[in-house]
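Remarks on the structure that follows.
A single protein chain has been omitted; all remaining protein chains appear in their positions.
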Amino acid sequence: MNTLNTTAAAVLQRIRDQKPLILNLTNNVVQSITANMLLAVGGVPVMLTHTQEIRDLLHSCANGMLVNVGTLSAEQAETMLTAVTDAAEAGIPWVLDPVAVGLLTFRTQVCKQLLQTPPAMIRGNASEIIALAGAQGALCRGVESAAESSAALPAAKALASHTGAAVLVTGETDYMTDGQRTITCTNGHELMTRVTGVGCAMGALCAACLACADNALEAAVATAAILGLAGERAAAQYPHPGSFAAALLDELDRMTPQDLEFSARLTEI
Amino acid sequence: MNTLNTTAAAVLQRIRDQKPLILNLTNNVVQSITANMLLAVGGVPVMLTHTQEIRDLLHSCANGMLVNVGTLSAEQAETMLTAVTDAAEAGIPWVLDPVAVGLLTFRTQVCKQLLQTPPAMIRGNASEIIALAGAQGALCRGVESAAESSAALPAAKALASHTGAAVLVTGETDYMTDGQRTITCTNGHELMTRVTGVGCAMGALCAACLACADNALEAAVATAAILGLAGERAAAQYPHPGSFAAALLDELDRMTPQDLEFSARLTEI
Partner (left out) sequence: MNTLNTTAAAVLQRIRDQKPLILNLTNNVVQSITANMLLAVGGVPVMLTHTQEIRDLLHSCANGMLVNVGTLSAEQAETMLTAVTDAAEAGIPWVLDPVAVGLLTFRTQVCKQLLQTPPAMIRGNASEIIALAGAQGALCRGVESAAESSAALPAAKALASHTGAAVLVTGETDYMTDGQRTITCTNGHELMTRVTGVGCAMGALCAACLACADNALEAAVATAAILGLAGERAAAQYPHPGSFAAALLDELDRMTPQDLEFSARLTEI
């Protein structure tokens, strides 16, 4: 029995039992799919914009938080910078999704400021992780090849060691590292890149898994396996993006811990 | 023949005939499903953010307005406070959806200010209605049990009497009251709470029914029956949330007044 699969299965079971409430500070495009993917996996999504309300929720019933800079404004940047310090005070783990960092200067600077308050996890594609680790990425396409995601592994390890966060590099193969251990996940399907917000909503699943896992690396592993397995099962039945998007939510809802035990493709490298 | 069912059927027929134009001041997460549910039932959705444009629409072709505070910002609060006074001047009935009131202080204060301009209807879950009526709710989960919605009935009656609005308390059983009469609806399905925005979009259907009903209590009754029946029919065919969400729109579009005559489960208590 693959102990990584057992870990992912245990995290999914805990999400179903504990229904973690995740506060999502995310972009304008993906609000709905982010909430729906969280609901389908068993979490409770909340979106807020008012700084005091964010503080109130973090100090009352939030179990995790996502910060995604996809459509960052100057005002939202201020809200996010305050929110991560509030989350740290409240002891709420948070996930950074550095969308398009390396391509766009403003958000690159804001993400470096955000990192002064350590996140528990960072999720990005290869170019974003390389850029966040200090190099500049060339990021005019969202789809990353497996080669590119493996190419980001040194940057991912350095970023993990520097920040203390687990880093999840998404691509045809997903790479998860805490700077010491590195695990790959080969579940998934290319159609997941053809529906807007699947990657961004993955950051919300990271936060739900963080709230239920023993450590951030296990949360990253569980997230990659849960979403990747749901994606490949949905794509096997629905090869076009409109019906695939509905099927992805159905598969997340239908998934059992046993499905992960038997079908996750997780390997420590 | 149940006269409540006949009322609900008549309201649906009038929505199909009159195509009420509903202005939605709602949260960032549910804009799309709110517009699509209104279109499916036969209404015309409009979303605006600019105070003068809101005033212009209220004084030209709007037939109703929804105010939903789900992702309230300080700026949006100002816009909403101005909009409800404009609606009152223009004689346009409006619906308040006090999302998460009782949990979050800022929106609780804003909703109390909004109520100084009387809405025609208030739609919320048990905790929200209890909190809006003056008590504090504990509101870290969106799903309310039937017991909880019945527990809110005294608060709902007090709120109706105090504001002059009809109050719709949603839960496994929906309760509708004007402070004098109370009606229950047992149509619906738990999956309606597993798709983001179904509850929020229900507020928009309330506004469409208000524009076409003889009074606010009848509008609340029609809304609960139309959405509940569509939800239970969709869930009977599609037991998972992604395909259910599409089927819910299909069932709203497909529904006839006769369906409500025969299948609505409405009871005066």
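For clarity, chains are labelled A and B in written order, and residue numbers in each chain start from 1.
Just so we're on the same page, a contact is a pair of C-beta atoms (placed from the backbone, for glycine too) under 8 Å apart; a residue touches a chain by one contact, two chains touch by 3 or more.
Every value quoted in this text rests on a predicted model; they were computed, and no experiment measured them.
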Out of A:72, A:185 or A:209, which touches the unshown chain?
A:72
Which is it among B:10, B:40 or B:217 that touches the chain not included here?
B:40
Contact footprint on subunit B, counting only the chain that is left out
19, 21, 28, 31-32, 35-36, 39-40, 44-50, 52-53, 56-57, 60-61, 245-250, 253-254
Contacts from subunit A to the absent chain lie at residues 27-30, 32-33, 70-74, 100, 103-107, 140-142, 194-197, 240-243, 245-246
